[in-house]
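Here the complex is missing one protein chain, while the rest keep their positions.
Chains: A, B and C, in written order; residue numbering restarts at 1 for each.
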Amino acid sequence: MSAPLAVDVLLGLILVGLAAQVAIGEHLFRAIVFYVAFGLSMSVIWARLGAPDLALADAAIGAGLTGALMMVAFRRLVEIDPKQAQAQGTRSSALAVLIGVLAAGMVATIGLTALTLEQQPGRAGLQVMETLGDTGLGNPITGVLLVFRGFDTLIEMTVLLTAFVGSRVMTTRSRFYVATIAGFQLPLVRTLVAVILPLAALIAMHLLWIGSDQPGGAFQAGSVLAGAGVLLLLTGTLLPASKSRALVRLALVAGVASLCVLVLAPMLRGQVAMAYLGRGSLLFAEALMMVSIATSLTLLFAGRPSLKVGRP
Amino acid sequence: MTDLLALVFLLSGCFFIFAGTVGMIRLPDVYCRLHAMTKADNLGLLLICLSLLLLDGRVRIALLLLLIWLLALLASTVSAHLIARHSRARQVNERDGG
Amino acid sequence: MTSAVFVLVAAAIFGLGVHGLLVSAHIMRKLLALNLMLSALFLLLIVVPATIDGRPDPVPQALVLTGIVIAVSTTAFALALMVRLFRKQGHASIHPDIDPRLLGRKAPSKANKTAQGDDR
Partner (left out) sequence: MTVSVLPWTIVFLLLNLGAGLWRAWKGPTDGDRLLTTLLFATTSVAILLLMSAWLELPAIRYVALMLVLLATIISLAFFGMPARASKSGDQADD
C-alpha cells in the first residue's frame, strides 16, 4: 500500500468513525464532543485535498465556532431543565437503517459515476483559470467570489444578515443571556486573551491582505475574527448587551452595502452591473465583508443585538 | 547531516506523541491522563517543528513554526487547567452533595 | 484513487447523517446530523470535479466556502429556535406523537397546550 493511499484511507476511516458517533451515539454531550473532533478532521482533509482556503475557514468555523455554539446551547438546556436536556426518545427502526443505506448508496453511485465522466473542455473552472490573468488576481477563489460570481456572494451576505435578524427576533423576549463566563478572574485565561486577541487581529489582516494572490480572503479573515470574538465572549471580556448601537448595526450591513456598491458603481459609469473595478475596490469590499462576517457570527453566538465591554 | 538530524528529530517527535497516546489510554484517572497527554504531546510537537525547520532552513518559517509551538503550549496549558478545574469541582460536588 | 476514497467517505457520512436525522427526536441531534450531511456534500463537491494543476476546481471551492459560513449562521439561528422551543414545551423534540415516557417524565400539560395552540 502506498503512503498517500494509506493517509487517505486512515483519514476517511477516522472521519466516518467520528460521524458514526455523532449520528448514532447514545449521549448528546458525547455527540457534540465528537462533532468538534469531526470538524478538526475535516480541516485536515481539506488540507490533504489541496484546498487551504477551505481548511482555513473550517479550522475556525467547523472546529471552533460550531462546536462552541452547540456546547453553549446544550449548556443552556441543562440550565433550564437538567432532566429534559439529555432526554432522547430515540426510535431506532429497520426502516431508518434501510433509508440511510440507500442514501449512502445513492451518493456513492452519483459520485463514482461522476468521476468516470470525461472532463468538459469549456467548464467554468478552466474558464476562471484562463481569464484570471485579466483581473490581476492570483487567487482563483477570491476571483470567483468577488468577480465571476459576485451576485452569489451578495446573496450569501444577505443570508447571514437574515440569520442574525431572525435569531435576534427569537431571543428578544427571553431573559438576559448571562454569558458563559469561563472565569476571567483566572490569571491564565487573562493571559490567553492578552496573547490571542492581537494575534487573531494580525492574522486576520494578513489573510485579508494576501487573499488576492494566495489562500486567504474575506471569509477566512472574518472567521478568525469571529473565533476571536467568541473567545472574548466566553471569557467575559465582551458581554452581550441588549441596547443596540449604531456602530454595530453599521458593521452588520457593511458587507451587503459594499457588495451592492460593487454591483451598482459600474452602472453609474455606463458599464454593465458588476463590471470589474480593479484590485483596490475588491480589497475595500473584502475588508467590509470581513467586518460584517465577524460581527454577525459573534452576535449570533451572543444571541443579543449588541456587545459591551465586560469588567474584569 | 542536516537531513539525518531532521530525521532523528522527526522520529523522536513521533515517539513522544505516541507516548502521550499510550499514557492517555493506560493511565488510571483524568488528572494523570491530562498530565501525560499535554506534556508528551507538546514535546513531540516541538521536535516535529524542529525537524521541519531544519528541512526548510528559512528563518521566517522557523519563527512561524516556533510561534505555532508556543501557541500550542499556551492552548494546552489553558485547556488542561480548565478541564482539571472542572473535574475537581465535579468530584467535590459528588462527594458533598451525594 | 484519492477521489474514489473520499467519494465513498462522503457517501458513508451522508448515510449516517440521514439515519441520525430520522432516528433522533432531539432537535440538537437532528442539527448535528444535518451538519454531517452538509459536510458530506461539501466533500463530494470538492472531490468529484477534475483537479486543475493539481488543485481542486476553484468554482466549487468558492461555493463550499460560502456554504461553510451559511451553515454556521443557520445552525446558530436553529439553535436559538431550539432554546426557545425548549422553554415553551419543556422538551427539545419535534415529534408530535412521541411517547412522553420516552422523555423521562410527562411534559407539563399546560406547556403542551400552548405549543399546540401555536401550531394551528
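Simple rule for what comes next: contacts are C-beta pairs under 8 Å (C-beta built on N, C-alpha and C of every residue); 3 or more make two chains touch, one makes a residue touch a chain.
Please read all numbers here as calculations on a predicted model, not as lab measurements.
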From A:Ile24, A:Val128 or A:Leu192, residue that would touch the chain that is not displayed: A:Leu192
Hidden partner interface residues of subunit B, rising order: 3-4, 6-7, 10-11, 13-14, 17-18, 20-21, 24-25, 30, 33-34, 37-38, 41-42, 44-45, 48-49, 51-52, 55-56, 61, 64-65, 67-68, 71-72, 75-76, 78-80, 82-87, 89-90, 93-94, 97
Positions on subunit A contacted by the hidden chain, ascending: 3-4, 6-7, 10-11, 13-14, 17-18, 21, 29-30, 33-34, 36-37, 40-41, 43-44, 46-48, 50, 52, 55-56, 59-60, 63-65, 67-68, 71-72, 75, 78-82, 173-175, 180-183, 189, 192, 196, 199-200, 203, 207, 214-216, 224, 227-228, 230-231, 234-235
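Definition applied: only the chains that are shown with their structure count from here on.
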Separation of subunit A from subunit C, taking each centre as the mean of its C-alpha atoms, in whole Å: 15
Separation of subunit B from subunit C, taking each centre as the mean of its C-alpha atoms, in whole Å: 33
Residues of subunit B defined as touching subunit A within the complex: 71, 74, 77-78, 81-82
Touching residues on subunit A, where the partner in the complex is subunit B: 182, 186, 188-189, 191-192, 195, 199
Partner subunit A, residues of subunit C touching it in the complex: 1-20, 22-26, 28-29, 31-33, 35-36, 39-40, 42-44, 46-66, 68-77, 79-84, 86-87, 90-93, 95, 98-99, 102-105
